[in-house]
Structure formats: structure tokens, C-alpha cells
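Just one protein chain is left out here, and the rest sit where they should.
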Amino acid sequence: MGKTFARPESMSLAVTHYCPGCTHGIIHRLVAEVIDELGICGRTVGIAPVGCAVLAYNYFTFDFQEAAHGRAPAMATGIKRVRPDLTVFTYQGDGDLASIGMGEIIHAANRGEKFTTIFVNNAVYGMTGGQMAPTTMPGQRTTTSPFGRNVDDVGMPIKVAELLAALQTPAYIVRQAVLKPKYIVKAKKAIKRAFQYQLDRKCFSLVEIISTCPTNWGVNPVEAITWAEEKMLPYYKLGEYKTPEDV
Amino acid sequence: MSKVLMKGNEAIGEAAIRSGCLNYFAYPITPQSEVAEYLARRMPEVGGVFLQGESEVAVSYMIFGAAAAGARVFTTSSSPGISLMSEGISYMAGAQCPAVFVNIMRGGPGLGGILPSQADYFQATKSLGHGDFRLLVMAPASVQEAVEMMMDAFPLAEKYRNPVMILGDGLIGQMMEPVEFPDSKKTEPLNNDAWATSGLDTRKSDTRNLVKSLFLDPEALNNNNLLLKSKYEQMKREEVRFEAYNTDSAYNVLIVSYGTMSRVCRTAIDSMKADGIEVGMIRPQTLFPFPEDQIRAAADVTHCSVVASIEMSMGQMIEDIERSVQGKKPVKWFGKCGGDVPTPEEVVA
Partner (left out) sequence: MQNEVQFAGFGGQGIMLIGKILAHAAMEEGFEVSWVPSYGPEMRGGTAYCTVVISDQPIGSPVIKNPRHLVAMNRPSLEKFAPAVQKGGIIFINGSLISVNSGRDDVDELVVPVVEMAKELGNVKTANIIALAAFVARSGVVGIEALKGSIKEEFAQKQKLIPMNMQAVDAGIQAAKKD
């Protein structure tokens, strides 16, 4: 009897630098499993962001590029335009994608660039130490919103999936979570479908993944999951926002 | 091959294609938008890639992504646009990616103007972006030279795995002159299997490639910077280009000037020669590496009493000239930076 659970070939042996209770490791694994299942490790290029996942390239076994803050969609565009045969994905956090890189992601999505974006939304800047993100929840305390996010002052959290789904160009836009196994199963399906659309050269695809940051939220991992379910999921509703079959 | 009359901007676009580069990303800005307009029609004819990005910032990363994937790629812009691209160019230098950036300069600072200028000398040769890096910078003085430098730029970028800049002023882009595209300058990209993220299957390798400029370990970062430095030292040894004019005369004044400005100087030298006054000129064709030894040698002859930096900027190149001359002769500056190109008559005066 063979192994029923093993390390995906697309994942390296490196031990991750992520904090206890962080969900990046789960998401990395889902991406690696999908790439293995699709058999595309040898023609995949990943693009790491600036943020907690800046070192993501250490945890995969295929080619990787490292972007500047927010610019991964432009780099992915460059690769896909000159090498449409490669499978390209960006892996971006909420500060990277929804703040400094908002211009790049909107235009890449609107051009219908045939790459995949894994967008990790944990409502905070992680690597720089817990500052407010565009996705930080109303009233949520961060180091730069010490009295809680004041929406009169800095606006409401940006719903990236809804915002990108409003573009007229066909795309696959979906939001899932990795808080519990029931969510993880759906998240993996969404990631696989996103890559499949890319392989079919069909459309731009983005999977927003609701995630946790126990360290910067100042709670333990279990409390973090509860908080995300209670505070984030009612605002960031899970589901498909757009498929290329729509329109 | 017969000559064709082309605008500098269009000739630059065509030269890239003729040298074997079929990938172009850009954002429009005066006075070089004709490159994008030309290539929007031309690239589809040759099966190449043309994409108008959403900003110069994004374009610099499209270039980075494409170059890191192993493609020959270039962009064109003008001064304010180059400032925006400087971020991506710094990343590319750190990650050792080749590409060609063309700056058809306009006046600054800020929005400045749209007329010819050489105000980005410091930016191109000293501090284009953050971090410890250099570009190989070539400065054409005619449309034909712009073509030839473009065609040379790609193999040079690949030789050094470093961005190369073509630094022209607005006139180089806007002027029409006869050009020919030497077939001999068409090149094949160097093999980049050792570093490009071209896909494991593409290069039939088990070793993945990683293109990055992040080195958190101080020793690793220091080593990367030492490696970059060694490349810049090699450029200084191997890539200096210059042209000497009237330096076999007993000149009293030695002019150093580049680009369009150097052509104005050439006319001024001719007219002074007719009046019995001998003036020599060194025209740097590469601004980095700078022809330091050649300028020092030309200044260090007994009949030369003064060296003049003549530039369409407020005294930028003069610092490199002073460094080259090493105090052996006084160095003076003459220039204009509002968009008017100084006339030969003004240079003579």
C-alpha cells in the first residue's frame, strides 16, 4: 500500500518561517498539490510578493521570481506575454495587492491576462509588524489604527473579489477560506479551477483566501479562527463572484 | 542595403526588431511616443509582443518579468517616465536581468518641458534608483548611431546580465535622418539556462532557477554587490566608446560633449577652424563607462590650456570630466537647459 499522505513534489523540504497558527503553509500546500495534480511543475513560474510570503520561493521546487511590493501582476504579465506556454501565478497579500499594487492587479485583470493570482487576505500587514491594511475590519485595532479602524477617516475595507468581478472582462474570481477543513476543501477546488482556466488559456483567475494572523491580531490560533469566522466571513462572503461562463 | 529616411523614434523601434528583440512594453510620453505608435503596427507583422502598460511603474516590471523568463525585451520612455521605472530597474540590476531602456530626455525637474535636454545625466550614470548599481549608458549623436547602439545594446545587456540604457535627447527621437540597419548586428540571445525562469521542462533541467534581489544575509548581499561591482569594473575595461574630433590639431581648448550637443560643437569647431582657432573635442559615446583615460590624455598635452564641458544640463558631466582631468587643467562649463539647443554661434562665443 502506497502512501496516502505525502509531501507534494512541488513543495521543497525547507522549513517555513511562518508563525505558529499562520495559514500561509496550508495555502502553499494547496497550490503545490494542485500543480502536482495538473502535472505542470516543469512549466510553472511563481512570483513571490513583498510581505510575509516574500520567501515563498524557498518552499516550492519550480522556477520563481521575486517581485517588488505590489508589482507581481505586472511581472506575471511580462512572463505570460513572452511565454504564453508557461503557467504563471502570483502569490500576494492584502497590503501588496490591495494597497500599493491595486493599479497593477486591476489592469492585469482587465486585460484578461492569462495568469492566476492567489490573494491572501488576513486583514493586516504581517511582515512589517501588524499595521492597518486596506482589508482591515471596521474597529479592528492595529499598530497604525490603535483605536480601531475608523471608517469615517479611512473608509471601509476593500472587497477585492467584488471589485475585480465588476470589471467587464471575463474572469474567474472567487473567495474561499482556509480556516477549517470544510473551507480548505473548497479553497483547493477553487485554486485548481483557477489554474485550469489558465491552462485552457481562458481568462484571468483570482482566488481570494480569507486567512488568519494570530501574531498580529494578538490572539491564539484557535481564537484567530473564531474571530475570522465571526468578523470577516459575514463581510467577506465566500463564493464565486465571476466565472468566464457568466457575461 | 539602401538607406531609408526615418524619425529617430521609429528607427529605434525598428533597430530593436532587426537586432532580434521582438518584445516591447511601454507607456506613452512625449517626446518618444512614436516608438510605441510604430511598434503597435510593426510588432504584429513580425510576430512580436507589443503591450501598452498602465503606467511606467508597471511597464518596468513587465520588462523585469519577461527578462527574468529569459526573453529579449526593451522599453522606451522619457525623463519623468524613467524616474517611475527606476524602481524596477534597480530590482533588475540586483537580480541581474538584461534589458534595454531607452530614455529620450526632456527638460526637468518635475514635468519640466518636452523639448530636448540632457538633464538626466546624473540619473543615468550615477543614481538611477536605490541601491548600489550602474547601467551601461550609451549616448547617440545621430539617428544612425541610435540604430547601431540599439542593436549593440542587447548583446551587451546579456553579456553583463545588466540593464543597458540608450540616453538620447528629444532631437534624436524627433529628427529624421537616413538610416540603414546593418545585418551584421543581428544577434542571437545568449543561452540563459543557468539563471532564467524559463521553466524546468524548457531547459530540460532538474535544478530550478530563482530570480531575486533579496539577500537577507549580510554576507550574501555583500557578495552580490561585489559581483555587481566586478561587472562594472569589467565594463570600464572593455566597453568605453568615444570619438575624437580635431584632436590632431594643436588645440588650445578641448571640448567634451555628447549627443546632439556634440554635433552643434562640431559645427562650431569647424567655423572656428576657418577663423584659425583650433579646438579639439572628445565625444563620449558611452557615459558609463566614461572615457576618463582618453579625456585625461587629451587634456594633458601642452597646447591644451582649458577643458570645456558643453552640455544641455546645468553642469552634470563636468564632474566626470574634472575627475578625469585630475586637476591638470581648468575645466569650464557651458550649457543651456530650458529646451533650446545652444547654437554653434553661442558655443563659439
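Should a chain be cited, it is by its letter among A and B, assigned in written order, with residues numbered from 1 in that chain.
One rule holds in what follows: contacts are C-beta pairs under 8 Å (C-beta built on N, C-alpha and C of every residue); 3 or more make two chains touch, one makes a residue touch a chain.
A quick note: this is a predicted structure, and the numbers were derived from the prediction, not measured.
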Omitted chain's touching partners, listed by label: B
Full-complex contact with the absent chain, from B:Thr187, B:Ser205 or B:Thr267: B:Thr267
Sole contact to the chain not displayed, among B:Met176, B:Leu190, B:Ala244 or B:Ile277: B:Met176
Touching the absent chain when the full complex is considered, from B:Pro31, B:Pro155, B:Pro291 or B:Gly335: B:Pro31
Absent-chain interface as seen on subunit B, which is shown: 3, 5, 30-31, 114, 170-171, 174-178, 260, 263-264, 266-268, 270, 341-345
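Keep this in mind: only the chains that are shown with their structure count from here on.
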CA centroid of subunit A to CA centroid of subunit B, Å: 39
For the subunit A and subunit B complex, residues of the former touching the latter: 41-45, 47-48, 54-55, 57, 60-68, 71-79, 81-83, 85-86, 103-104, 107
Residues on subunit B engaged by subunit A in the complex (per definition of touch): 23, 25, 49, 51, 53-55, 57-71, 73, 87-88, 91, 95, 197-202, 208-214
